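As you look at this complex, bear in mind that one protein chain is not there, while each of the others sits in place.
Labels A, B and C are assigned to the chains in the order they are written; within every chain, residues are numbered from 1.
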């Protein structure tokens, strides 16, 4: 019967690695034999186990091994990783190892190499002692792509042994929770990341402008708390509309009442910025004198505006090619240690796709379904908050003032 | 062909009365002849029309007339209202006129009489020159119950000719709106109602406690802004739990983190109040020293706690019989001119059932479906807010401080 | 330092008992020493561990022990359960052991006794060798109520070692899943429960009638697949309205179009049944000739209609006192092994409160938040389905035809 032996060590019980490995074995109908088991006898001791896996069917066994690797197991006495050349530009070899977003290492001839810029649904390319995570659009013919499960080691981000906001709320995302202290701790985390030299990314949806929270986001940017702003055409266009016409989607921002025929302010605002030559030019010419985009231009933070098929206009700075937009977002996310996603599903998912599980993420939306979807990153580093984005940003900016 | 002639006057076009009458005629396949039409030529002039309605089928014509009456039409040269005696206690005559929540008058022998305490889905009982709105549980054998459509005049609450918060947001309830000014205007409306001698009712759900907003509601009560509190066992029990254990449904209110085995605090809190002999007794004995129920007892405001089949306990003050609970709520709602419903669907619907369309209502919930359902009262006096209840109550209490 | 030693055995790793115990220790800031650990080496072998728990603070240690007990741990060499007399009717002793919905045993003088009719948020009363689960409303002065954690053993329902529908979908309730096979397996489970002599309960909300699914539920009842029907006034009233007027809440059930002034059909239907003397009498007199309530009366199944404060009417059979309604529901649920909750949050939560975790439950609603809330029963025996209740009942009745 086909068999494989895995090893696993660390806080393997309370980080749910071992329970999930048993789950996988059961799901695929495999059997196991625990060859060795040493339990950590107290809080700081780690545990170790060696398990032999068996299944009648080699393909099913392969799937069990894949699942075990995702939980941090390593094949016993694994040989170095095997590579095959990419057959063409933009195409992986069929047997490519598909990455997760967990920190991953590859066993090369000279030992374990950490994969750079790990991201899910990519492949690993070995080259000159380095292991790079490469998207399918970026692979080049002949690249040495890691295939199969040998020589792979994943290190799932373990749950914190301390009580802290990250890794705690995810399983119980709820609008029915007190949020005050959570926001205060988030503010502390922002200061902490900056103190350690990390960068903070804000992924922002247009509801920030609709709800009148643009001023809070502007303040966060102006005061240096945001290093990277990822958004779409809508956030920027409504922000400009708010500055030029006092409305957002035709709603008067001072009182929330609709303005008949105010809907067209949106396209008029876009047209004016196109006439001005773009947001940067509009700030320089004095056409745009306040707001989120104004502060972002003034502060010189990194901004990526990614287009979408539902865009009006768009504004000149919006990147309309999606492959290019992903490349620009990837570049902007380098060094980011904390990512706050507010009131956008499209851009938040797009950003989440590009982030390592080790990056702390905060998902804020008034719709619990959105928060649940975003918070489900296979990571304990995610905090979901079901709340009004206006009150969230107001409180956060007050905590950081 | 069966026919009936109706008259209609007022701001009949822009209050949508006339369009809806045409809708009803079309829906039932009737025909009409506009016999007279005088349009108000400027803002302050009213319009008048007299329309003959026809339908092959008398029952369908009856339905058209019923729909027209709901929009404020009156049968031309209508005879006085017709009554039949209730056949038994708790049973209306089969042909009873079923009330709406709009202000309604009945033509008696001596002229039009306004129906007292109008409420939907009830009948009208005539007695000694008075017209009372009576629920089916409260009708007594022999009561003179109005039947048919003759002698009925409904006066739908017209849309305000001014831009104001009530009657405006309902059609476009949204989380994507600025809420600051709306809450400020609501605070002004609260002061205004009190200045005119009206009463303010708060209908409150347990999420107020879960989100840590109990302190804001306590402050609103302590400072005299609330006259009537309608709630269920859960609000009171979680409020007590928060005071005795610092948790709400086992969640630590200081940090939002769950406390293992903290769920049982809920039933322990209820048990202690039962042991103390009730909330009032617990305040007097010093067991309960703060919180929503403490402030309500201290301020001596009117409180009705209505039970439900999902209650734990319940607390001694909770009314477990539903017919009795409705009677107590009806009594408590007398004189209420503004009703704020926060984070409860069950109690908000129950309260809405008992209110005239002329009472201003504000529905606050983070779930847009709840707000839509509650705001759909056939009234322009309703304001729906999709937002976090904690931030709503915090802002409201700040505005009223 | 205060200490306690617990034992735990079974499939303690993959049923998540042990990970959750470590969680609880960490949450409360305790420490542990694993004194013994024997791992099940293959699928069918169980594991065993003995752990010493310590905490500086005795109260915190108490909370850790409470949490461990919920996961199936037992105090090492535990003495028999300790009791105190209930101080008054309707009041537990302050230190009462608060039950969970997991199967629970109590150590009496003569050995372990299984608690009858286990239900959460109750107490355990010992009497003549029996251990009964008693709600606070039902406890009598002097009853011997179990207090503290000694002599308590909880047996959490373990996850199935086979791939099956129960215990699988709960963690990932979703509208984006194929439902065909799940419904087919549910039909098989229904047949299976009946074959083993168990009973099936349906908890039904009024949307069943609004969506036109009444005919499917009627068929399920008529064909003997339902033994107990739990619902409220609304389901029954709309069912009657559909039979007498062809509408539900004034919507024509043949085409989904609203009927102007059709809203009053609801209260007219209720009035007619009140005039007839109730549903049973209306069936006997021939007034009611089809529908859910007609079939329930004809089949003689157990029906409990529990009132609520938002009810119109209500119908004569509706139990308006909530404590009495809970007692009647408890009685009706005896012997129920499978409970299907469709499109009702209020009655589903009320029923869930009364059920052992060992009873299989299926929660069906189009609102994912409702399904999430209902499916969160601390039990692997729960299946959540986010779908249209009409298509669910149609498919289920087709599978069982």
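The working rule: a residue touches a chain if its C-beta (ideal position, glycine included) is under 8 Å from a C-beta of that chain, and two chains touch if they have at least 3 such contacts.
Since the model is a prediction, treat every value here as computed from it, not as a measurement.
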* From the listed residues C:39, C:187 or C:251, report the one that touches the chain absent from this view. => C:251
* Residue in contact with the excluded chain [from C:109, C:128, C:178 or C:300] -> C:178
* Structure fact -> Those residues of subunit A that touch the unshown chain are 23-24, 27-28, 63-64, 66-67, 70, 87-88, 90-92, 94, 96, 98, 121, 136-137, 232, 257-262, 264, 266-268, 270-272, 274-275, 306-314, 320-323, 325-326, 329, 346-347, 349-350, 353, 367, 369
* Structure fact -> Per the touch rule stated above, subunit C touches the missing chain via residues 163, 168-169, 172, 175-182, 207, 210-212, 249, 251, 253-258, 366, 386-388, 390-391
* To do: For subunit B, enumerate the residues touching the unshown chain of the complex.
  => 13-14, 16, 18-19, 22-23, 25-27, 31-34, 37, 39-43, 49, 161, 163, 368-369
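The rule we apply is simple: only the chains that are shown with their structure count from here on.
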* Per Cα centroids, the chain farthest from subunit A -> B
* Asked: At what distance in angstrom does the C-alpha mean of subunit C lie from that of subunit B?
  -> 32
* **Averaged-CA centre spacing for the pair subunit B and subunit A, given as whole angstrom** => 45
* Structure fact -> Chain centres from averaged Cα atoms put subunit A and subunit C apart, in whole Å, by 38
* Note the residues in subunit A that touch 2 or more other chains, in rising order. => 163
